[in-house]
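Note that one protein chain is taken out, while the other chains of the complex remain in position.
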């Protein structure tokens, strides 16, 4: 990351969702109440970075009602700057999650396509002001998939950020059940990746964007990364997270990266008793961004992977850990002793 | 009510909503979980009638996901026939409720205008089959306010029901924050009332439909009722509920009616410690329908008012009481002794 | 009360029940969990007296399983001596309570007639040992109504207690849904009252036992008391509690007594926001016993009534208040200030 | 299974119990509330089959009180036909469960031997009506162990079902702590197995009924099955479930069967984080019945074993999974990914 | 209030406490969990003002551990500026609250005298920076009662605020169970009042400071106020709140004031179903400060009293209401209707 970008505000753009989930792994018809959390892939990144001590800001719409107020309160609680959050007369997006266990998969039902973020428009976001003191802009493939307004708003932000020399981190996951507004998702993602500098994704995401067919081996990843950088030359580095799930309750993760001229990877971390899997990818992205600001690439990747592993032990969408806790895991402290 | 309609199925048409509410009168930012209930003004009527021992059926759409499945389970639990419930690829409507207390008003935020019921279409409802063994069809002013599809579907149902000689109960409340699809709400309501036989509403509702200005006195109510029946001659009787709230926690209710040729009213019932105010109007409607089936008009009105009062003591949308419990309240048993 | 009985152990004989109740006034089909408490009319008296600082002992059977162990733990927690509690191979009695509110009555369903206490036998209770250092024995009309074994065990205890000169407090309420084992309840109660010294009850209970027809006025109460003492000359005094319920949530109580040669009464106390009505009669009995030990009759009656009133504000079966808290209510402190 | 039985109603006969259990693995003295569920081995089979889409009916007694009403509501919620459920004046059976963890065993205390089902009588069940449109009758060894009335009622049902040519599935587990009414349990079970067509059980159950001593090896199982079929020639096939528990929280299961002329078995499934072990055997039985209706024997056994494994991940007695979820586990999807 | 102070930051100085309270009015031995809130009389004022839309800042110490972090998060959630909060190696102060009901008084047990705020020192607070853009400084009689360090720190702040011309609001309640460090509380309070401009208190507080004996009548209040202003001439106005409690669950409040040359008062507001009484005095203070900024004195007093009344309906220490909600109560909307 450019030195000049390192001590500046981090901006994330994306939907804030309410997540509703029966407690204790219950299925919905068994429950009479649901726990709720405010999250969303980009806000989760902001929340985690805020807990790491970074200055963060979320650009989004919320509903102009008691739910939107609660969403703003939640962001404020995490320490995220909410001055670029608009309140509009559409309901806040939300989703229901039945948390799986063991061999039972988790299930999600969304209610977001006519919500407050889906109705965002370019003219409601003052990108010039927002980006003025920013060093990094983070986006994911979810936002342009929600609506044309979200896509256009993001595109303008990326172009302005690029013009100002910001680091731009892209997490361009493709979600097939979105993209209802008529655009080809893969083409849009490629266009936006072409405005970014750091690619957070792996063989899957590259194959989707480039319409290629690389395999998932180390070599496949390296070749895919090289192909991506060739096609989208603004991209400098590719950071991937590899997950191998024993079950919903038992997961393993490691990180690997092509840093322009070299392949690096981390050791694998094992989580035998998953508390919450939502937001683990966002924890990786936030860990990576923090790592790129404070460390060289190998340690940044270690930090991303350890942050991701720790998130599996924390309820809710956001990774409520300090840099010290992440560093201890990197240093091998995974025995879970008691800190008095 | 016509004798021939008395022992037949009761059909209600309308949206099934999930209600989400922080426990213990909390405001949303104070809560980390919410209780939920499935309800909706017309389904509440069906649920209450089902608890009274009547055969009921709900005509509606639910979402084709885990939430819609839970909504169906909830109806089945109440004993409502769900064979006319369609599953469609739109999210189930829902609302958030912050429960007030004392002088603090309750607050509601809706998320329903692009949901599964808003997307109902006339061709998805087989009214002929549904109404075949039915004696009564119940509707409210909420349904035609949601979407043009809902309006049209309801209108066809009312026309077919009228042709078959069903009793049609109308609860035509006007909600100003709905009616977004271009129709004049007052005109639509008048059109639909003209297809109905029992009017559940008072001076307010009549003034809205007739664009009149009757006052809320007993005489005003009688004159308004006469005017309504003159303009909408299918209406035979008008049943009203009068509420005087001391506070959100302390309410008084009584019923009054114009039964075509006579004014009747009930004594006032007082609820000093309101548990849940949602669905009390629906409890009145259900009590009235049960009363019209089983009693003459004065006792039917007593039954409606006592059912309404009892609902204030019960959590959730539906009035989970037996006819015996209602009759005991009518008979003056309001001291809350313990039944062993 | 005889001076010699004043500083000795208080023994209570009766069933320990588990009470199961959905939280928040829910009806059972609305709940997925239930709060539970261990109680029982005589154990509630012992628990309250233990909180007042008296030495107490419960004579009973519990189940020889995890539920019986928990019942013993509950008594130990209250400070009740459990050395005369037997464990037998029958399930602990229990009941379900749907808590009413306002005009909605509470509902109870029992499961006790084949339980551990119903199977108590005279040979399992060593009354001589138990009564050795006791000054008072308390019983109610529930115990002899459960089973013949319970009746016989109690009768032997009362005879031995009488022989030893103990004060014997009788709370001979008649429950029509018990008494399934073939005895005439009214006759049995009369026989047992004839072995007692303090009668806790009023016109209702006297009419039942004497098969008389006194009315509920002050004069009716006085005449009934005189008649009782004439028929059951071991009875020295009659203490009554008069309740007038506005609703399940709003109650008024006052005490009145015939103390052999004089009528006394207390002022009425009003509870506008009932938390729990179960055990309020037991709180009265315990307050009375404590009062008779420590005060003269008027203050004893005041203490009984104030203790009863306070119990309405406390969850569970037992009256967890100190003598100081009761005395403050007697002294007029009912405004509910904060004690820092 | 006979083709003619495949699309008909499935009838199960047995007790409906309330299960009461402290949350979070608490021991009873640590808890102040308990979660509850309605279940019972045969009702669990009906509930699971109902979730699989089959038409089911439960034959049983419940209590004529608020608990019995809640039990009926629970069955209705699962979609089970409750028209053959009688309400009687005995309390509903129930049990308390302290859920174990790791090396700590779960503990159960029952209260059922004088309850509503124990008081069932043959004349209260109209088997002819019930079996008229049925294709299968399911029973277990629990029912005849409860009371002579339950035994006789079941026997008549089996004889009538046999006469009508129904498939009869027997799960004849012997519970030594029941059988208090004077019959020899092993003889009764043998008599009833002789009226059945599918045996769900293994070497243990066969040894008990035949008073033999086969070992638990594959060969032992085959020989035992052959011996059973020889002694009870109505039995066509024997389906067994083999469990090897690492701890209360970590279990492994596989299925094996003797299908008259061939031995088949499934691969072993491993559950590393058990949520609830109650009802896993019933999930196997329900899975088997569904499998026998829809697949050939090997896939039926696969389905039974996968359904059983999935049940370990679901709270409560009933296996709330769809056929699709079971088939995905059979197809190897045990990694617990998120389904959006 | 001086115009120049009206649009500036409001600073409050005082301890942040964790409050721990069993839910549902339970007594501590009945509970296995406690709800918790972060509050403290001065922070409650800041929180309420922040909800009203004012810019606020808290000056305090918190513990340098997970509890202090949570306290900071709570302030951030309310929107309070936490940049003047120091973390020190002493535990955060806390208190336990058993919530009373009806005639049962609430009970509080404190643990604060060796906590993080008690160890505050003048050199740890940069008053010059903090007060630079401030218009008002709020203090109460609790802070100087905790420790000499707190007293000295506050005194310096008041002197500097006075020098800068800030409005200084004093809520000088005397708590007899504090003041353990050797100073005479009444003298200290008088000294600090002499540095303030607005006195929030009544006859009681004035009598304590002036060692006078005014009575509680309107005239007594006016005379007391005049005497106070004579003795402490910096004080411009005196605002009092008069509470008459029917019970812990039923309260009445009205406000009265001597505004230098005139007596004013509000109508009385009645709260029949108190949810939470803690922080109602702070709600009055915050309402008054907001009122003094935005309205003339009579409306300011109305606003203070209505805000105080509304707080009784809200759980927790802070008054989570908007100015609109307060104004509606002033305008007579106390019937608790539903806002859709």
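Residue numbering begins at 1 within each chain, and the chains themselves are lettered A, B, C, D and E in the order written.
Criterion: a contact is a pair of C-beta atoms (placed from the backbone, for glycine too) under 8 Å apart; a residue touches a chain by one contact, two chains touch by 3 or more.
Please read all numbers here as calculations on a predicted model, not as lab measurements.
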| item | value |
| --- | --- |
| Touched by the hidden chain, restricted to displayed chains | A, B, C, D, E |
| Option touching the unshown chain, where A:210, A:271 or A:288 are the choices | A:271 |
| Interface residues of chain C (partner: the chain not displayed) | 73, 76-77, 79 |
| Interface with the undisplayed chain - residues on chain D | 24-27, 29-30, 100-108, 110, 175, 177, 245-250, 272-273, 277-278 |
| Contacts of chain B with the absent chain, listed as residue ranges | 30-32 |
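Criterion: only the chains that are shown with their structure count from here on.
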| item | value |
| --- | --- |
| Farthest chain (mean CA position) relative to chain C | A |
| Same-interface partner of B-E, chosen from the options D-E, A-C or B-C, over half of the pairs matching | B-C |
| Residue-number overlap at the chain C/chain D interface, same or different (half cut) | same |
| Which of A-B and A-E has more C-beta contact pairs | A-B |
| Between chain D and chain A, distance of the C-alpha-averaged centres to the nearest whole Å | 45 |
| Sites on chain A at which at least two other chains make contact | 27, 29-32, 73, 107, 110 |
